[in-house]
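First the structure, which I've put down as structure tokens, then a few questions once you've had a look.
The complex appears here minus one protein chain, its other protein chains still in place.
Take a look at chain A:
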Amino acid sequence: MTRKNPNLFARYGADTGFMTFVAVLMAFLYIPIWVLIAFSFNDSRSLTWPMTGFTFEWYRKLASNTDLLAAIGNSFYVATFATVLTLLVGVPAALVLHKFNFPGKSIFRRLILLPITLPGIVTGISMLNMFKLMGFPLSLETVIFGHATALLGVVVTQVYARLQRLPKSLEEAAFDLGATPWRSFVDITLPNIRSAIIGAGLLSFVLSFDEIPVTFFLTGRDNTLPMYIYSTMRRGVTPEINAVGTIIVLLSLILIIVAVVATRERKK
């Protein structure tokens, strides 16, 4: 063939229908976020077009809103510890499921997955009842337990799926080359499921960060960010909330980049 490879634009640009579809899809996904970001810099209280001017006012207000800052802090606290807890339980659970055959294994697997399929309200109410029965005062810690329970399925499925894809012979090869089971786990299994653990951890963190139903039932006097936003919504969306949203979008972007860098397959 003597024809040069047409570049990507020429190839897809020709297909106007396809390009339109992509544009509409992207617009559907991202216009609301751009609106949110734009209005967080708008110097009017009302959310009406056209915008009247540029301001950092809402970010300044946000920085002095102690309730909001406390809520953000609480959310980070809850999401961090819920993630750590669910990883500490979920990763070993996935390993056990992968490694051993025992009676009732498939039931055990399904039982672990159940909390993610259950509506949050059910998990919330049932854990509320349990903590009440045990005489446990509701606090952010009970929320952590609630989230960790609900998220366990995410971690177990992700890590278990990765383990299933890992050839059994890799571990056997490590044994064969003189590695004890522990050493083979650290040297061979762990590096190969690392990205699944990181991915599951990030997903858990994000899910826990904006979780409402379970939090609603299990929290004491402290509020997490989504709860705070929800409660202020009764007075209408304030530009301050837009500012918080913008910051969260920014943080999420950073998290995504970190995740991609951390889980990227090293290439030469």
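Note that a residue touches a chain if its C-beta (ideal position, glycine included) is under 8 Å from a C-beta of that chain, and two chains touch if they have at least 3 such contacts; residues count from 1.
Everything below uses one rule, namely that contacts and distances are computed from a predicted model.
Engineer: With one chain of the assembly withheld, which option in "Spermidine/putrescine import ATP-binding protein PotA", "CHAD domain-containing protein", "PQQ-dependent dehydrogenase, methanol/ethanol family" or "Sulfite reductase (NADPH) hemoprotein beta-component" matches that chain's UniProt protein name?
Structural biologist: The chain we cannot see is, by its UniProt record, "Spermidine/putrescine import ATP-binding protein PotA".
Engineer: Looking beyond the chains shown, say which of A:M26, A:V122, A:L177 or A:M233 touches the absent one.
Structural biologist: Only one listed residue reaches the unshown chain, and that is A:L177.
Engineer: Which of A:L97, A:L152, A:I188 or A:A243 sits in contact with the chain that's absent?
Structural biologist: Only one of A:L97, A:L152, A:I188 or A:A243 touches the chain omitted from view, namely A:I188.
Engineer: What chain A residues would touch the chain not displayed?
Structural biologist: 167, 169-170, 172-180, 183, 187-188, 191-192, 268
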